[in-house]
Structures are given as C-alpha cells and as structure tokens.
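Complex shown without one protein chain; remaining protein chains in place.
Up next is chain A:
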C-alpha cells in the first residue's frame, strides 16, 4: 500500500496446486514484494506445504503459473532457481560434523566453480551472513555442539549467504519456546527490512504472525487468500479457520480464545 513501486519478487496467476489425483487449491493469486515478511497459515493438511513445494518447483502446478521476478518458473532452470530462492527446513538430518562456517559456506554453491572453491567475494558474503544473524562467535563450532535454536539461526545464515531475493522457511519456530519463537519472528522481520529480501514462512503461530507480518497467506478449504493482517481480521477470514466447537477468534485481541 505504502510502497506501490516496490519490485514484485514472487507472484502467481490462476495457480492451481495439488497432485495428479487431487487438486488441493485453485485460482491462487499471490503477489509478494521486496522487503515483505509473509506468513503462510492454515490448519494441518490444508496444503501449505503443497503451495511452498509448488513455488520452489518441486511440484508442477496443475494449472496457472508461478512467477519469480516476473519470469515464469517453468522457464527457469534448477540452477537459476538456486540463485532466486533459498530454503530453511524443519528437518535437521544434515551432517552434524560440519562446522558452522562450512555449513554457511555451502550457501555459496550456486556461485562457486565446479570444485566448489570459494572466492574472496564468497568469503565476504559468508562473513556478512554470519554477522547479520550474529552467530560469528559460533563460526568454528561443530553443528553437533549447537542447540536447536542456534542451529535454526545458522541455517538461516546459510540461506542469507545464498543471497537470494526470496527466502522460504518451513515452520521455523517448531521446537522453540515462546521467547525464542518471538525472537525468530523479530529477527525475520528485521532481516526483511534491512536486506530488503522477501521472506515467506509457513507457521502455526497465528497470533505472532498477525502482530508482525506485512502479509498473510491463508490456506483454507481449497482456497488461498493473501491479505494484510488488518484486512484478514476485518473481513472475518479467521473466524472459520478452525472447527468452531473448541476455539473462537477474538478480533479485538487478535487472537484465538478457548470457548468456555
């Protein structure tokens, strides 16, 4: 609204997502701009992952198209996508033998030569990423010695080193306590503003997302809506998100309450 000129990083047109035998959602129109923090919310099994997987080209759209910086992703090679989208996953099944610096350096792979040797430019990018997340003190530690929260930060630093206009995170706050959840949200918010990257993340923390995000993508009952948090509440989209027997959305406190 305030920034109509900002560059669009990710958009979709008439997008339908799903699998061969099952359509998950239809007619999705998204438009995510530079510097925006966007949360993807929805109940379990609503199709959040399907949507994210379609955007990173792991699934092909059933109909319509996904555009990265105005270019249809069907025309972008896997190699080029690695320079546009970086990801942070929930799973932590990577080699814990890696040192933090080695792990963050792997983010430079799309830019390094066939042997993966880092240039001085790559090394600067790695150092910047470590500094941005404030994990430079951990640089020489092994991942096996880190806590869950630290690992999450390091993986985010890796995504930053990849230097893509879009960063996608899959439930970045699972396994974290409330304080650290808020911490991660704040950090993502700050990063989206300082680096001007678009940051899209799937989350179950609807309360926090409503407070902090610029845009919300609501995935519910085969429909996908993108709105600002204010409009989402005003248009009462959240009222029917969950079955109404147990919890109810309270638009004054912007949070869900348990029915008495």
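Quick note on the criterion: contacts are C-beta pairs under 8 Å (C-beta built on N, C-alpha and C of every residue); 3 or more make two chains touch, one makes a residue touch a chain; residues count from 1.
Following the convention adopted for this analysis, contacts and distances are computed from a predicted model.
As stated in its UniProt record, the chain not included in the shown complex is "Iron complex transport system permease protein", which appears among "2-hydroxy-acid oxidase", "Iron complex transport system permease protein", "Cytochrome c peroxidase" or "Citrate lyase acyl carrier protein". Across the entire complex, the residue among A:87, A:188 or A:233 in touch with the chain not shown is A:87.
Contact with the undisplayed chain is limited, among A:60, A:75, A:119 or A:144, to A:144. By the touch definition given at the top, chain A reaches the unshown chain through residues 56, 58, 78-79, 81-83, 85-87, 89, 91, 93-99, 102-103, 106-107, 109-110, 112, 114-117, 144, 162.
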